[in-house]
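Step one of this worksheet: look at the structure below.
Our next item is chain A:
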Amino acid sequence: MPPFPGSGLAKGLAVTLRTMTRKSHTAQYPDVQPELPPRSRGVIGLFEENCTVCMLCARECPDWCIYIDSHKETVPPAAPGGRERSRNVLDRFAIDFSLCMYCGICIEVCPFDALFWSPEFEYAETDIRDLTHERDKLREWMWTVPEPPALDPGAEEPKELAAARKTADKLAAQRAAEQEAERATEQAAAQASGEPPAQAPDEAPGRNGADGTPGTAEGGTA
Partner candidate 1 sequence: MNDALDVALRLVVVFAVFLVLPLVVGQTEHKVMAHMQGRLGPMYAGGFHGWAQLVADGVKFAQKEDVVPANADRRIFQLAPAVALLPYLLVLVAIPIGPGEGAVGVVVNAGIFFVLAVMGVGVLGSLMAGWASANKFSLLGGLRTAAQLLAYELPMLLAAASVAMAAGTVSLPGILDAFEWWWLPWQIVGALVFFVAGLAELQRPPFDMPVADSEIIFGAYTEYTGLRFALFLLAEYAGIVVLCGLTTVLFLGGWHGPFGADGLGWVWTLLKTAVLAFVVIWLRVSYPRLREDQLQKLAWTTLVPLALAQIALTGVVKVVIQ
Partner candidate 2 sequence: MTSVLSLAGPAGPGFLSPTGTEIAFLLVGVVTLAAAVVTVTTRQLVHAALWLVVALGGIAVEYLLLTAEFIAWVQVLIYVGSVVVLLLFGLMLTKAPIGRSPDADSGNRPAALVVAAAAAAALVWVVVDAFRTTWIDLDGPAQGTTRVSGEMLFRNWVLPFEALSVLLLAALVGAIVLSRKGDEDAEGKR
């Protein structure tokens, strides 16, 4: 029971009155553009250069809304005497956005990062056939794809970087080992000839330092 009769009615009136004095939530869309959250799924852009016509996207699409045509071309051997390579060339890449359900599976499965989400959403058409975006249109969408958001501070570093670094470290370690081995053979040769090598004492600490701090880019490239 309320403390006195009618307090519930008064409360209802108070709620509506309070709401009236506050700012309304209406999004005045055509006049004011909406503030979309990062990674909004508006339209799909195609970065053609990365596409190898592997057809994974078209096969995984639940709606079958991706159309891909291609042909093979032979590339002359890179080095004289080498073998001829065959390469897939894209003829048509189209996404029918009247069928697309914006699941994003195509983007997830693309192994070469050729498909991207763009936040653009104003591509309504009066004819449903115009919703099939061909490769030139998909390429235009590509330029609206935002930069990937920065990682959180303290986040694990991306797999690509980690993999690259691992390779680089491995290379550096290998090279250091080779030089070590070289030096060892030189020393062995010098001792054998009775002459101490002139450069070896200067060079050795520097190499050791580089080995002690892995992760510098120079270590990999050097």
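Keep in mind that, in the parts below, contacts are C-beta pairs under 8 Å (C-beta built on N, C-alpha and C of every residue); 3 or more make two chains touch, one makes a residue touch a chain; residues count from 1.
On the choice of candidates, all candidates are chains of the complex that A comes from, given by their letters.
From a predicted model like this one, the values you see are computed outputs, not experimental measurements.
S.K.: Going by the C-beta definition already given, which one of 1 or 2 is in contact with chain A within this complex?
M.R.: 1
S.K.: What does chain A use to touch candidate 1 in their complex?
M.R.: 9, 12-13, 15-17, 19-20, 22, 24-26, 28
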